[in-house]
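The full complex has more chains than appear here; those shown keep their coordinates.
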Amino acid sequence: IGRTLFNETHEAFRETARRFFEREVAPNHSRYEEQGHVDRDLWNKAGEAGLLLTAIPEEYGGLGGDRIVSAVIMEEQARVGASAVGFSLHSDIVAPYIFNFGTEEQKQNYLPRMASGELVGAIAMTEPGTGSDLQGIKTRAEDKGDHWLLNGSKIFITNGYLCDIVIVAAKTGNSGQGSADTSLFIVEAGLDGFTKGTPLKKIGMKGQDTCELFFSDVKLPKDAILGAPGTGFGMLMKELAWERLLIAILAQGAAEFAFEHTLDYAKNRQAFGRPIASFQVQRHKLAQLASEVSLGRVYTDECLRAEVEGRLSPAGAASAKCWVSEMCSRVIDQCVQIHGGYGFMWEYPVARAFVDNRVHQIYGGTNDIMRELIARSL
Amino acid sequence: IGRTLFNETHEAFRETARRFFEREVAPNHSRYEEQGHVDRDLWNKAGEAGLLLTAIPEEYGGLGGDRIVSAVIMEEQARVGASAVGFSLHSDIVAPYIFNFGTEEQKQNYLPRMASGELVGAIAMTEPGTGSDLQGIKTRAEDKGDHWLLNGSKIFITNGYLCDIVIVAAKTGNSGQGSADTSLFIVEAGLDGFTKGTPLKKIGMKGQDTCELFFSDVKLPKDAILGAPGTGFGMLMKELAWERLLIAILAQGAAEFAFEHTLDYAKNRQAFGRPIASFQVQRHKLAQLASEVSLGRVYTDECLRAEVEGRLSPAGAASAKCWVSEMCSRVIDQCVQIHGGYGFMWEYPVARAFVDNRVHQIYGGTNDIMRELIARSL
């Protein structure tokens, strides 16, 4: 069934994004994978091309687009399997925190530079000892009168290695109630005591930098805090539906990408003198995959429409994140199988898709956590 | 996510249908199951209530509604688990054949009486020896100059026992090409040589009559044919997308029905001093089911919207039939399990749902046949 989501602006955007990913990203992707991160100047190029902070108003350097624009960019990223690129986290997660909860000064200070690619943004919640249970973090910022003193460490931070600013979740209170004790800080790279690990070696998403961050007596200016002390947890909760939908959109794009490659492969690869796609089991498998991908597409689009119209529930987003990420894995697993031995070779897009996209079930809240959320809404 | 499909007319219709199913059908359903068919006069009552042929124009006794109205009626039927009722086949499959392909006389003759419930309609394609392969039917109508002579037998015919007219697919040609040799006939019950078996004993849908029909030298008037000789196959193909979507809608309704019963049960049934729904495995299972049901709902609604707008592809409908019917079985199977021993007891709605709804994967073209269709479109 056709999609009914896009207007001309969106389509124009798609063109720009497609060109960028095909010309700037695709040819360099293997190199990114080797080095464990994209080239730093890719961010600047993306800024120039107008691909960053598209949903932030123009007065802050953004493009004033809607969330469908954000989705379009991710779809185009998925179309070339460019798992190395962390634009979406930067533009659609980090920037909105500053835009929604920051002071006018913070917005003026950071957003335009994030839009241009001068600053790369990250967000650091997870710690070695705690991921699902955000209230259990140990990183702490002490109010020292004229500054905050930050101590602790974070792990698995996307864009962490290249980031210039990172929003850090830290305990500021002692009430014992995690949700009331948590605050968010904008921490700039380069501060004394803030060091980064080397990009972590992962089974997939090898070009996307994922880092440990260490904070040892880092002095933060008083105005590094985002919103009021103790309101961090609330802020984190507010945009979760959108953040989860983002993952669904990525996973959906990846499933489509892998499916199309596989359909193509199956039509061309010969065995026993016939195209693979002519064997009934493969034909039915492809039909099954097509159905699942189509279901996911319709659901994701409907969620996106709901999101834009302000009526996407957290449970709806959690369903999308959960179901689409599992569908994505299921589909790609079959795509690998249909490729035979080639499905195991790094240079084949579905092989990389297999390892890259396993993560969608894990981050942004594991799927078990999603089911907890959905269950609570029943 | 909320539904955005219905206008006020639809909702008014829903009210009428809900009242009818609750008052006229639900209290008698067990009896229908015992006797293997609904009471004959239920049809007349449904006609009076304006629940038949809603999508047929008013000039032919219908209500001139759209297909969303048809869906609304089916949803309400599913809401009370009324698997005995065959209105949808009568109104949304049989009547459209006559409306779309019949002569003015045939329309005038049959449609108003079908709308009032005076005539019950059925359609007979499947034969003991052939179901999936429609071109392989053996029933044959010989052109005897002033009449057609019909011989053969049909099996698994819904509404067959109570039907007053039945559209019969029969071979009329000898080209050897099944698709070119097939014609459709409107056969009236009561004709000499046309006999019916007793309703078949099934594992579910026990109240819905499913019959064998036998034609032994049945003389049909020349104008009993629908459309031109040899065009039967084409007619059958034309409305298939809609017919399959109908099954998806039924299956979707059934999945929701079972899920709601189960959610309710799980919240109330206690074990180990706590509601079943408070055990994490059950909570996550319910969350999983909720997701799947929600996916199916969004997809079915989108297909229905596409159908109404004339853009539902056969493959899209096949995907819906296939995926939703399998989801329906998966979901209801879990619902049974969550009910423990009660899930195996006939009087529990989910128990009946388990056996009733298994059929959606089978009729209207088995799901394998659906996958063939989808595959062909890739």
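Miscellaneous remarks
To keep things simple, chains are lettered A and B as they appear, and every chain counts its residues starting from 1.
FYI, contacts are C-beta pairs under 8 Å (C-beta built on N, C-alpha and C of every residue); 3 or more make two chains touch, one makes a residue touch a chain.
Since the structure is predicted, the reported quantities are computational estimates derived from the model, not experimental observations.
The complex is a homo-oligomer: every protein chain shares one sequence, and counting across the whole structure file gives 4 copies, of which 2 are shown.
Definition applied: only the chains that are shown with their structure count from here on.
Between the CA-based centres of chain A and chain B the separation comes to 44 Å, rounded to the whole angstrom. Those residues of chain A whose C-beta lies close enough to touch chain B in the complex are 1-2, 263, 277, 283-284, 286-288, 290-292, 294-296, 298-299, 302-303, 306, 311-313, 315-316, 319, 322-323, 368, 370-375, 378.
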